[in-house]
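A single protein chain has been omitted from the complex, and every remaining protein chain is retained in its original position.
Every chain is named by a letter (A, B, C, D and E) in the order it is written, and numbering of its residues begins at 1.
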């Protein structure tokens, strides 16, 4: 018995944006200051710099015929806040965050992978599938990870 | 005989953005007010609330060697306006729109599917293929549908 | 005795952005439907329409020599949320909001005045002065009020 | 021996935004003025018009375990500037650009293909793969090309 | 006899955004090519370049106690379109526009003054006062004129 004329086998993608800001630097311990500067430029400033990060989490699934939800976007927002934003916001990405292993460069590319690992298990509990983690470091640079 | 050096077998994606604003509420008639509030929160306000929606329609095809067009973006804009915007703009999504069946929750997820059904047949007449319907409900929430 | 070299007599302006969304219609009870339509167009839809509103509140004052604050932006945010956002978000501006008198058109122009009246007394308690209420109804329309 | 716990086989996408502005017109030499106007409308103005273009280049690859980079985003930016922006910025797209063949309409659809051809060989030298060229002509129109 | 509790002596500012795109160049006829290049750089390209312009027109007045309008924003939009957008959109600012005198550089600074002169008389007929013309040439450059 179907509530609406929306086919229940179809796949829809739902995205939620959240924000955090943080300090970081790009620095390889085993390298000299010159080598770090040559590769990372101003991003290697030993006193840190920082960014306002925009994070987009996309899940996919079939809209429930009664609620019209893939998953409740409030639950999606709660998961992102509990497992990512609360740990990254106003933090130092090199020093303060348990899920970023020491020595892992906090580049945008590495962050999207690590954020995927934090979020994916919790999406599954809501009968949806994590599809994409997209992270803007500045308005000119972003990385995406699709779990492949 | 070819007008330019652009390969005629290649696939390019073209997107047009349009806007509408509308009132709606999320509410299951068969449920109590408590159950509606528990699931939908403030979105269940019986007196409605509303949004400025941003709609992105993406079509794909091969650029014509003479005009450089997949399809004329003015025709794409006209189709979106005639079959979607004119019906949704300044409307109540629960009450006013023929192509939204009564009882179907006007969630972003359901809207992208219903908008797809409105637009797809008209794109085909222009030798292009509808690829994606993307709808922002707020700057923080959007849904996408690829017709699969 | 001064903590920094920032002159303590100077005036700085601080702005905080918050968001809400709401339904409304523009409708004069004493007028016929025709007259309402002629003036208000689609905004007079009897079943309502709605918007995502962006609200910018600007206060002015002298930065405290120790904290560097005109007033704590967290306090500013709390005032806006308690006295404006919590009352307007997901509401019907014609029906649900105590501080919008019945019969007052919920135009952007009237809203900035009414929001000013809600916020101004609470800013004074923080030794700052309310300078401007700016409200976007869409990306193309906004109103400002400076209390004069 | 691995520096971090980021799997080295995974694929991450990195995007860099650059900007240029240019004049152009859409005009088929073999057609009458009437036919050009009928198809291209105001875009056929013989005295030209112009746009601020936003260009997004997406590359994909596996983050290096030491640097956390797919490729250095500064190198990506340099490639885009040398081979695209320096040639298109403040130019007339119909007259001034060597890599746009005369007679090829400078539509957004054709531009993304031609920009792809300019950039792809240089990305390969950095052990990354060009994934997408996305170009905004206005805030309402953009084209994408994935090289397929 | 007052319809609402909004004071009728107060001043509110209402802004409408419109868009156009155009080609132009900066070039002083009496100067050599070298001198033009030295001052105007790439903006002196003899084959033109162009921009997407964002135009914000701000009027001020007292909201009408019945309609809540300073002036009907639809009338404001019509005035801007008839007297400015229709004349500038898809034009060449050096060649095509009657209200830009030949030899006047089409800089953002000059355009805001000339647009003011086009619009001001028509605002007065609606019992509102033109307050500001603001014009973005790119996201990084804008000019404002307040008629003083």
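In this section, a residue touches a chain if its C-beta (ideal position, glycine included) is under 8 Å from a C-beta of that chain, and two chains touch if they have at least 3 such contacts.
All figures in this text were calculated on a predicted structure; none of them were measured in a lab.
Counting contacts over the entire complex, the absent chain touches A, C, E. In the full complex, subunit C contacts the hidden chain through residues 3-7, 10-18, 58, 63, 66-70, 72-74.
Within subunit A, the residues in touch with the undisplayed chain are 19, 21-24, 42-43, 45, 47-52, 89-92, 95-96, 138-139. For subunit E, the residues in touch with the chain missing from this view are 26, 28, 39-41, 101, 103-110, 112-114, 139-146, 148.
Just so it is clear, only the chains that are shown with their structure count from here on.
Subunit A and subunit E have CA centres that are 41 Å apart. Computed centre separation for the pair subunit B/subunit D is 26 angstrom, with centres defined by C-alpha atoms. For the pair subunit B and subunit C, the distance between mean C-alpha positions equals 31 Å.
Within subunit C, contacts with two or more other chains are made by residues 139. Here the touching chains pair up as A-B, A-D, B-C, B-D, C-E, D-E.
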